[in-house]
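All protein chains but one are shown at their positions in the complex.
Letters A, B and C mark the chains as written, and numbering starts fresh at 1 in each.
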Amino acid sequence: MSRIQNEPRWIDVILSVLAAFFGVQTKRNHERDSMTDSYWRYIVIGLVLLLAFIAVIYLLVKLTLAYL
Amino acid sequence: MSTQTYYVPEQSRWPILASTALFLMAFGAGSLINSLSADTGGATGLLMLLAGTLGMGLIMLGWFSNVINESDKGLYSPQMDRSFRWGMSWFIFSEIMFFAAFFGTLFYIRNLSVPWLGGEGEKGVSNMLWHGFTAEWPLMSTPDQQAFPGPQGVIDPWHIPLLNTILLISSSFTVTLAHKALKLGKRSRVVLWLAVTVGLGIVFLYFQAYEYAEAYNELGLTLNAGVYGATFFILTGFHGLHVTLGTLMLIIIWLRVMKGHFSTEKHFGFEAVVWYWHFVDVVWVGLFLFVYIL
Amino acid sequence: MEKLLLGVSGLFLFSGRAHADWTVNLTKGVTEISREIYDLHMVIFWICVVIGFIVFGVMLWSVVYHRKSRGAKAHNFHESLVVEIAWTVVPFIILIAMAVPATATLIKMYDNTEADLDIQVTGYQWKWRYQYLAEDIDFFSSLSTPREQINNTQEKSTDYLLEVDNPLVIPVGKKVRFLLTANDVIHSWWVPEFAVKKDAIPGFINEAWVIVDKPGVYRGQCAELCGKDHGFMPIVVEVKSQEDYEQWLAEFKKADALKSQAAEKSWNLADLMATGEQVYSKACLACHQANGEGVPSIFPALKNSAVALGDEALHIDVVLNGVSGTAMQAFKDQLSAVELAAVITYERNAWGNKTGDIVTPAQIAELKK
Partner (left out) sequence: MNSSVATTHHGPASGLSRWLYTTNHKDIGTLYLWFSFVMFLTGGCMALLIRAELFQPGLQLIQPEFFNQMTTMHGLIMVFGAVMPAFVGLANWMIPMMVGAPDMALPRMNNWSFWILPFAFSMMLSTLFMEGGAPNFGWTFYAPLSTTYAPPSVTFFIFAVHMMGISSIMGAINIIATILNLRAPGMNMMKLPLFVWTWLITAFLLIAVMPVLAGVVTMMLMDIHFGTSFFNAAGGGDPVLFQHVFWFFGHPEVYIMILPAFGIVSEIIPTFARKKLFGYPSMVYATASIAFLSFIVWAHHMFTVGMPLVGEVFFMFATMLIAVPTGVKVFNWVATMFRGSLTFETPMLFALAFVVLFTIGGFSGLMLAIAPADFQYHDTYFVVAHFHYVLVPGAVFAIMAGAYYWLPKWCGNYYSETMGKVHFWCSFIGVNITFFPMHFIGLAGMPRRIPDYALQFADFNAVATVGAFIFGFSQLIFLYNVLHCIRKGRKASDEVWEGSHGLEWTLPSPAPYHSFSEAPQIK
């Protein structure tokens, strides 16, 4: 399996994971992501963003309850 | 990727035998527990449980020696080795989730149910049903003292638990030293460090047993002592069970090292046990923090 | 075909039938909250119907026009960023539009401010207990449909399974707060017209409240599986005008006083046996069975049992205080002294249990103090 020369940067990984959360990704980025071997970065970012996502919903709930 | 054939084993009798043994264990344990609760003997259940456990032990012995033989014959490609690694990692993940259920229980009880019963928080009105009960943790007096008499005392974290923490953390180091030595091919050192690790594990278990005896005999901290006792024993108990299993596994690889098994490159069986031991260790740190100290 | 079926069922839903008590949609209910919930229900329902028509419509279109037998050739597009973003964002917006009123209603429901009347509702295995906290009122309410109707030997009445011996009575237009709990397992107190469904959890108290607009009789059922007779523990609430409510209060208290006087008169075996049989069928029969033989391994037999034939004091203790950790409840508060004395006497003398013992109401009244 050939390793692609320019591995995605952290910011690319974050954007990719966000795109995955949203469910839509451009073909070019998508191909770049599926060529890489370093899944672990996607997993770590995925978990971190997942926790952030839960926190966002929680804050949203708090805000709603405070103002509604 | 390797072009070598992935080894698919021949038919095997072990799985169906293991299922039978598991069934005997489960059915035996069920009958035994039920008869004990109903005070009606339980000899049949006990017999089934013992037969199942013994059978399972023998089957595992046979099954693993098959695997070791195949490995020795060089049938396992590096790809096979990766399958084992994925298998073990996900197995440990499932164990983490098992403990997560009990940690979750502990957090819920401490932060929600006990305060509510004591009259705090959104469901504090529940205190109406338990006049005189106040929330505290450790829970020294329960809502219904007759049914669940609270403990007179709790374990001091800075004595045996601290000692046990030191023991387990050291054992984590010694097992890593053994692993390093194996990679360097220094087998006598592997034997030594493994022996130390096993020793530390056994001493840990001894102190854990001692602590349980103290809890039961002197502190009144029992399974029946309300939810503090319940969470304490389920967490430390299952951890202790895992340490016992880990120690057994360490003893087995120790014997295998002495028999000359494992090479400097290929020793997944060894590594799996090391992973498991580290997992047991990490769980203990969580326990020490959330069960004993906080 | 699929769409057709959906459409037909949709029409069906709103066609309305001649029977007044025969409904296919959620009740509008008789409280402000219940009407808000009805509206939420209808809004989300119509949203679903519209989305369904669009999605199934496109699908049906493809099924009809893009079939191979009509000579359709497959196109080869398989992605479209614009479309995909659109059908992610649009549902999201609809959801937000839905979440706002839903949250507002929820917050209103959780408004546990001071009420005009507090009633503690306790679920027992297969009956409800109502205690008016400010008044000295405490009674049990259980199914009054006769066994014969359930076993199909008698014609079923209009309110089959939805009728009780002692309905809960509350005043109209007042905020009534319910403090819900349970004695054994989890029950759930549900009256559809109030839009109140709240679990009754043993050892904890949940709160719910209603302000009912309209006097009337409202019926509900236990909504959480609570064992064998889960289907047989209905709830009936009579909502009365303030005057009627006060009259009911006075009458209830008078009847209560009469009951305690009955304990003081002297009773003979025959009278106790007769009353006892009635009480037994109301309070004990569900578990211990009509023949007193119970259900093996779950509910112990009373016929020839050590308790019913042995020490009288122990028997009384079991009935009054229950056996903790089992399904045997404490009947001390559930039954009057007369009823308790009668049922214990009955159990000691029925089905060939011929101890000849008489437990007197006075004896029990003493213990109940």
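Throughout what follows, a contact is a pair of C-beta atoms (placed from the backbone, for glycine too) under 8 Å apart; a residue touches a chain by one contact, two chains touch by 3 or more.
Source: prediction; values computed, not measured.
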{"item": "Partner chains on view for the chain not depicted", "value": "A, B, C"}
{"item": "Listed residues B:Tyr228, B:Phe262 or B:Tyr292, member touching the removed chain", "value": "B:Tyr228"}
{"item": "Among C:Val196, C:Val210, C:Val237 or C:Leu340, residue touching the chain not depicted", "value": "C:Val196"}
{"item": "Residues in chain B touching the chain absent from view", "value": "1, 3-16, 18-20, 22-23, 26-27, 29-30, 33-34, 36-38, 63, 75, 79, 82-84, 86-87, 90-91, 93-95, 97-98, 100-102, 104-105, 108-109, 112-114, 116-117, 121-123, 126, 129-130, 139, 142-144, 147-148, 222-224, 226-231, 233-234"}
{"item": "Interface with the unshown chain - residue positions in chain A", "value": "1, 19-25, 30-31, 33-35, 50, 54, 57-58, 60-62, 64-65"}
{"item": "Residues belonging to chain C that touch the chain removed from view", "value": "2-3, 5-6, 9, 13, 19, 21-27, 33, 36-37, 40-41, 44-45, 48, 51-52, 55-56, 58-59, 61-63, 66-69, 72-79, 83-84, 87-88, 91-92, 95, 98-99, 102-103, 105-107, 109-110, 125, 149-152, 156, 158-162, 180, 184-186, 188, 190, 192, 195-199, 201-204, 206-207, 220-232, 295-298, 325-327"}
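The rule we apply is simple: only the chains that are shown with their structure count from here on.
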{"item": "Between chain B and chain A, distance of the C-alpha-averaged centres to the nearest whole Å", "value": "35"}
{"item": "For chain A paired with chain C, centre-to-centre distance based on mean C-alpha positions, whole Å", "value": "47"}
{"item": "Where chain B and chain C are represented by their mean Cα positions, the distance between them in whole Å", "value": "44"}
{"item": "For chain B, residues that touch 2 or more chains besides their own", "value": "none"}
{"item": "Touching residues on chain C, where the partner in the complex is chain B", "value": "179, 181, 203-207, 324"}
{"item": "Chain C-touching residues of chain A, taken from the complex the two chains share", "value": "22-24, 26-27, 64-65, 68"}
{"item": "Contacting residues of chain B [partner chain C, same complex]", "value": "116-117, 123, 125-126, 128-130, 143, 147"}
